[in-house]
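One protein chain is absent from this view; the other protein chains keep their places.
What follows is subunit A.
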Amino acid sequence: MDPRRVPRTVSDPKVRQVGFFAPPDRSQSGPPAPISSSPPVSEISPSGNSLSPVMIPPPRNLSSDMSRHFPPAPISPLRRGRGAADSSIPVGSYNPSEFISPTATADFSEDALSPGWSRKGNSAKFASSLPTGGIGMVKQNKVPASGLTMVSTVRMPKAIKEKERVSMEEVQMEQQPGDSKPLKEKTTKAERRALQEAQRAAKAAAKPEGSKAQAAASGVNAVNASPGKVPKATPSKKDSSSVVASEKRGGDRQPDKDRKKDVPHPRMQFDDENRVEKAKKRSVVRQTEARSRVELFRHLPQYEHGTRLPDLESRFFQLDPIHPAVYKVGVRYLSGDISGGNSRCIAMLQAFQESIRDYSTPPEKSLIRDLTTKINGYVSFLIECRPLSISMGNAIRFLKTRINKLVLNLSESEAKSSILLDIDRFINEKIILADKVIVKHAVTKIRDGDVLLTYGSSSVVEMILLHAHELGKQFRVVIVDSRPKLEGQMLLRRLVRQGISCTYTHINAVSYVMLEVTRVLLGASSVLSNGTVYSRVGTASVAMVAHQFHVPVLICCEAYKFHERVQLDSICSNELGDPDAIARVSGRTEINYLEGWTNSENLQLLNLIYDVTPSDYVSMIITDYGMIPPTSVPVIVREYQREHLWI
């Protein structure tokens, strides 16, 4: 009945572009969602790591054509900068504007930086991964043009590949301001080359460890001439990057002075070695970056999974700034004990409650500011344990708003109790009661004789099924599950215990089983403004198959999980799980074909946690505001924000 969905991306098969193009006037605000894709050849700095459209330039172009690309480069990126989807240029086609690396420090960039920053908050987008190496060469004066700062420094990437990439980027960087300054570029190229050589030598001398991957990664970003400047740039970038669509926590802007306890942007792009270094210095959890990483997902954090938990546990007594309750919650996240949007959010809020209860304002400090700083510290610790989910981000935003709105002349105990009360109300109204309302609405959609399909394990869906069963409705349930988490098994146990007839299958059978299904009930980690559902990986496939079979798909999601950002694909913002989980099958030790996969250069394992379901596949979203079509999510976000303030 519905037309086949047209492919969303790509005009030129050589170059794959995802995401928006920058508007002509400003390079950076365009791409909301960074998708970094780079060919396995790591020459191209993970192109858009940050937020540029994903480009997968064909590998062969990179190595040989670097130099050749310089001249053409200025033109195409310029055109790109104009917003034209110029896909004809293989290598340099990603929007050059994206390549601005805010992390560039550069002496001269300093001044240009700040006004640049403040002027265009979005430049932060280009965060992390920007090929800082090459950027170093970019002249600062280009920056003000577009408000984007060019990284202008010095240390050059070590690898030769880097150099190429860098220079490529340099070119792009230069182009980014969107003004054509080909002349400038040519003159600086030589200088940059010289500098590069010098730095490479220096670096080779002081060569640190690092896996190849790390080298590659760091090669891209690297270099900050003056570390002092970096922190300033970075946080402000981070602050402004909150504007970026990729941010998980909307509106989390820290004033620069709180830089020290600044929460690293939850959507920090991990391609940027610089920021990763900084974050590591500040971090509580010691974690090593994973060895071999998929290029496309370089912008997401990936750590060695085995080592983090014992390490964190052993440092229990050294975690001074972190309240033990928060620490406990963090450890539970890390070990995977708590999983699921609602439980994580509730656990976090309760931990915060504990810490606030034990909090006392240090002398000479304002409660609001100090408490906010403390909360920021806790949040950054939690992020290190496990990246925030969108529901947690919203909850944190709520908490901070409440703290900020505290009347100034309240006594400390009054203030504290008011906050505690607010947190309680949030948990009650937005989560617990909301779930009850959702269950009430959803059971009206279940008729006798229905066959309901669900995927994975969602707390709300479970509640709906149990309640419908209590009401005496006759239905049966098909639970679709998938590796490696196999979350459906717990749901299966709980439902069968209550006497509901269930069928259990894996996701590869979903199109087989869909024939007999009448309704599909899915949970969500979040619903975005364009009606897209961000949920456990595999949900999109189930929804797509259901749509094809004309089976209505009902998404059950509390309103506090809605977010005003927009995401078009699953790459720009996601979470990477432990790749070893894919290599192993629990209980079947004889399946060991992937043993030692880390040693193989050509093999990378990818374990994604979330994926994105387009709104076309969703028939209805059941929230505590009632049953709404996916097109009405921005309305709810609008109403919800207002009520938020009004609480």
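The criterion applied here is as follows: a residue touches a chain if its C-beta (ideal position, glycine included) is under 8 Å from a C-beta of that chain, and two chains touch if they have at least 3 such contacts; residues count from 1.
Simple rule for what comes next: contacts and distances are computed from a predicted model.
A.B. asks: I want to check something: the complex is missing a chain, and I'd like its UniProt protein name from "Translation initiation factor eIF2B subunit alpha", "Inositol-1-monophosphatase", "1-aminocyclopropane-1-carboxylate synthase" or "Elongator complex protein 6".
C.D. replies: "Translation initiation factor eIF2B subunit alpha"
A.B. asks: In the whole complex, not just what's shown, which of A:445, A:473 or A:494 touches the removed chain?
C.D. replies: Candidates A:445, A:473 or A:494; residue touching the omitted chain: A:445.
A.B. asks: Which one, A:194, A:509 or A:635, makes contact with the chain that was left out?
C.D. replies: A:635
A.B. asks: Determine and list the subunit A residues touching the chain excluded from the picture.
C.D. replies: Residues 1-2, 445, 519, 552, 554, 619-620, 625-629, 631-632, 635-636, 639 of subunit A touch the chain absent from view.
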